[in-house]
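As you look at this complex, bear in mind that one protein chain is not there, while each of the others sits in place.
Order of writing sets the labels: A, B and C. Residues in every chain begin at 1.
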Amino acid sequence: MGWAGFLLRRFAGTAAVVLLLSVGVFLLLYLAPGSIQQTLLGTRPATAETIAAIQARHHLNDPVALQYLRWFGDVLRGDLGTSIRTGMPVSDMLGQRLPLTLALVGYGTLLAALAGIPLGVLGALRRGRVTDRLVVTAGVVGLSAPPFAVGLLLLVVFALWLGWFPVYGTGQGAGDQLWHLTLPAAALALGAVGLLIRFGRAALVREMEQDYVVFARARGLSGPLVLGYAMRNSLVPILTAAGLVVTGMLAGTVLVEVTFALPGLGSLLVDSVTFKDVPVVQALALLLTVLISGVNLLVDIGYSIIDPRVRLGRSVS
Amino acid sequence: MSRRVPVGVSVSLAVLAAVAVAAAFAPWLVPGATAQDLMTGISGPGPGHPLGTDDLGRDVLQLLVAGARTAVPGALAVAAGSMLIGNLIGLAAGYFGGWVDTLAMRWADLMFSLPALLVAIVVAGVLGGGYGPAIGVLVVLFAPTDTRVVRGAVLEQRHRPYIEAALLKNLSSWRIMTRHIWPNIASVALASAFLNFAYALVSLSSLSFLGLGVPAGSPDWGRTLADNRTQLLANPWAVVAPGLAIIATAAALNIVGDWLHERVDRRGRTR
Amino acid sequence: ACGSTTPAPRRQQGSVDVLRVALPSSIGSLDAGKEAGIMNYVVGLLVQEALVGVGQDGSLHPSLAESWTRKDARTYVYKLRAGVTFSDGAPLTAQDVVASLNLHAKKGSSTAFAYAYANVDAIEATGPAEVTITLKSPDASFAWTPSPGTLLVTSEKFIEATGERIGTPEGKLLGTGPYKVAEFAPDSHVTLERNDTWWGGRAPFRQIKIDFIPEESTRLLAMRGEQVDVALNVPAEQLDQWQTIPDVQLKTAADRSLVTLAFNTAKKPWDDVHVRKAVAHAVDREGIVRSVLRGHGTVATTIPDPAQWGGVLDQAEVTSLYASIPQYEFDLAKAKAELAQSATPGGFSDVLTYPSSGPQLGRAALTLAENLKGIGITLEVKEVPLEQWIADLGKHASGIYLGWYFATTGDPAEYVNQLLHGSATGANGTNIAEYDNAEVTRLLDDAKGGTDDAVRGKSLGEALVKAAADVPYQPLWWGEAATAFGKAVTADGFGPYFFVGPWASKVAAR
């Protein structure tokens, strides 16, 4: 079975997940308390006629199955529908917000990797010493810090006290945007740093004890080269962690988006769920699932790049 | 063999003990934790209120102590629940292999390709928030991690001779899985559960932040933190203290967990 | 996408080119008729205007209509102001006004304003600058309908060209107001540019950037960091912190909102008046206003805010009316006594939900729950998303509610009718207490049909007094909204109706 078969299976799997998820989300939203006309009208009074008009417009009186099939049919035709809340085409809304979320997640992952992996390596190399303990503790603390609280803390310290970064918003132009996204990305990255430290350190510690490392040293290979051997071999668990980090961040953006007033996918999700904006929630679920599947696919491809045993399609004897 | 306990671990044990005592005896330690004092309202640290009061005039320190009772059992329930489910499925998947394994792993894949917080938000939103549903959702969301970890560990054990010897003794699969395999992967399973505990603490407080977690007014850490965040400049302690409580508990548990894990590992290695 | 102004080129005194405004919640559509929030108005009223405006005293006064007359009990005639143009340059015509009205009034309209036009029979352009509206039955409150609460005028051409997309980033808005929409990113920001052809004169700022910052602490820090100039609806519990920001002016005024407890009179045990009285006695309204609202609110003694009576009753009449309405003061002993007389003397338990967007409601509910514990009633307080809370209000299935209303008009009858009229009971009705007292309903109908303000006022007053005896509601407070003005700007004539109209024209650089 070659690459084509592998990719085909992955796509089929993702499609199945998306399908299941879309039915689930649809049902959940259908069952959720509240109705679209009520959210549209608020506490204002409404005539029966108005309610009927809204219901007719959004096909609220059709059986659920029909509502779902209508949505599904449109999606198959490439039409994600129109947001009930904003009246915009859903694809436009996602298109506008996706770059920000991707930038945030990408930046966050970068920060996390830049901080987490070197710290993990440092901990592993100084195993059992004070540095190591500090690194490990920092990792655990990072893992356990609620991102929204971290966001606020970063705001107070770096935006208010030090005035290094802006308080909210996304900025204009690449440099300015980077500057605006630094604090949110850092808030997002903290938990990820913890995870990477943990996985990275454990992996490297394990590798450093392996025979091939001792053998490499015994043959007089230079320190960096030996470390390179061990690092490369610890990449698989690190990659696994990185995959978790990215997918976790995709879901976690909602918390920092709220704090930093960023119009990303996360805050859109929360708003749309509570509004019962079915087309948007459905499309978001679809998008996020596809994104996460994409990340998982990349991770798997990464495995095969790193590990010839995977690439060359044979298990270890 | 000397059994020196590192300083970090002793501190962590002390933290955990304090939290456990708070969780167990909060109603007796701080009977009036939720008593309001609208006259006082919010105030910074001062005599009588070492950490100040929140805007209903409740003493932050007392809330913190009482908060252990909601925060910790919830996170424990998530960690224990997902551990139970994940371990059972993971054991079965790794042990039986074949279609059981395929099914379990596709299920885990499915859960992994779901945006976890999305599900939490949708479900919690649909069920109108609340503590029970939030815990339930997190259990379901966390279980696949345990499943994978346990399955991986089981696969490592699966073809060891001791399992095959047990098979040859005609022991039941249940007995082999629970009495033979599990004790050997317990440290892995527990480490994963400890990590889940930390995540659960954080996730529950994040849900509170989004208004979907524990009921308003309950002295939960996440809730106190979320509720008081608007008072960041008026009484920072009301924000910082519950945040620290969350971090310290999760960190302490993981430090102790790591230490236990390492010790168990070492025990297994000595020959 | 871009969300904020480029930070902090520190402002020079007296010259503000761009006004930066921070709203506490996001808006998804610019069209106030399409969304349930009140923040849409803050944006929309800078761009669009109505036939009539609202003065600082709460009375109606000319806007796009230069004058209007009530020709008979069912006919209103509006004469349009001359020389008004839309921001696209087209002149305002009677046809435009008719088309704007018809958006809500025509059959099958699904806008949120449609309810206000349910009684409309016909809308006609009776001249190049004259619009006549005929009602099916007399309704004194209709005078308020063409005010900004339920009418925002746009052009016929725009309606035809834009259709469903009005209020979206693509369709935006078209109006005659001092600003036009340059850019709109839902849930992020709106950028408005000055409309130099505004009939009302030249607006003070070239550009207004309105950002949505849902996290209150962030907004506070943004003001501290001088990243915003105006912050609307500063939450009461944060006022102390805003006050400490150097040079920031906090202006507060009644926001014509009402927060009230509502008891479902059709549901046990709340159908027992003693239970309702017991709970009413257990509410510490003064305490709530003082601590939860930090004093920024007024204890509500009945449904309409005293400021709502402008044009119907004068100040003295209002005062004497309010003095005559029965009150249930905070007294736990009395609460206990009332409960003892009820069918459930030992107490009971129930659930009270509040919207997550109203944390002050939650705190109030918590103090109530605390007090009720003392008399044996267990009240579980639950925070729910705004939408669910709205849904709950619509269902009329709970026993006790926290109602939270914003008046869209300056008419006292507005929420009195909604909350007390017998015809508003039943699912989706606004009478969440299911209060159906024939006498009260009759009084309200009288007030509706009357044309004489004094008579209307009397009937309304009587209805309020009657209803208070049955305690379907225990009003808690009339809200106040605080707006923060940064060091660079200030505002004139800040009052309850400040934001009902082209408010930015009243903001000036300091």
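Note that contacts are C-beta pairs under 8 Å (C-beta built on N, C-alpha and C of every residue); 3 or more make two chains touch, one makes a residue touch a chain.
The definition used in the following text is that contacts and distances are computed from a predicted model.
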Record lookup, UniProt, unshown chain, options "ABC transporter ATP-binding protein", "Multicomponent Na+:H+ antiporter subunit C", "Sulfite reductase, dissimilatory-type alpha subunit" or "Cytochrome-c oxidase" -> protein name "ABC transporter ATP-binding protein"
For the chain that is not shown, enumerate the shown chains it touches in the whole assembly.
A, B
Of the residues B:5, B:21, B:103 or B:165, which one touches the chain left out of the display?
B:165
Residues from chain A at the interface with the omitted partner, ascending
127-128, 209-212, 214-221, 225, 229, 232-233, 306-309, 312, 314, 316-317
Taking the full complex into account, what residues of chain B touch the chain not shown?
1-2, 160-162, 164-171, 179-180, 183-184, 186, 267-271
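In this text, only the chains that are shown with their structure count from here on.
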State, to the nearest whole Å, the distance from the C-alpha centre of chain B to the C-alpha centre of chain C.
44
Calculate how many whole Å lie between the centre of chain A and the centre of chain B, each centre taken as the average of the chain's C-alpha atoms.
21
On chain B, where are the residues touching two or more other chains?
125, 128, 229, 232
Residue list for chain C, restricted to those that touch at least two other chains:
217, 385, 388
Write out the stretch or stretches of chain C touching chain B in their complex.
216-217, 220, 235, 237-238, 240-241, 244, 284, 287-288, 290-292, 294, 354, 356, 359, 362-363, 365-367, 369-370, 380-385, 388
Per the touch rule above, chain A residues touching chain C in the complex are 32-35, 38-47, 49-51, 53-54, 57, 83, 85-88, 92-93, 96-97, 99-100, 152, 155-156, 159-160, 163, 166-172, 176-177, 180, 258-263, 267-268, 271, 274-276
Footprint of chain A on chain B - complex, ascending:
6, 8, 106, 109-110, 112-118, 121-123, 125-126, 128, 195, 198-199, 201-202, 205-206, 209-210, 222, 225-226, 229, 232, 239, 243, 246-247, 249-251, 254-255, 258
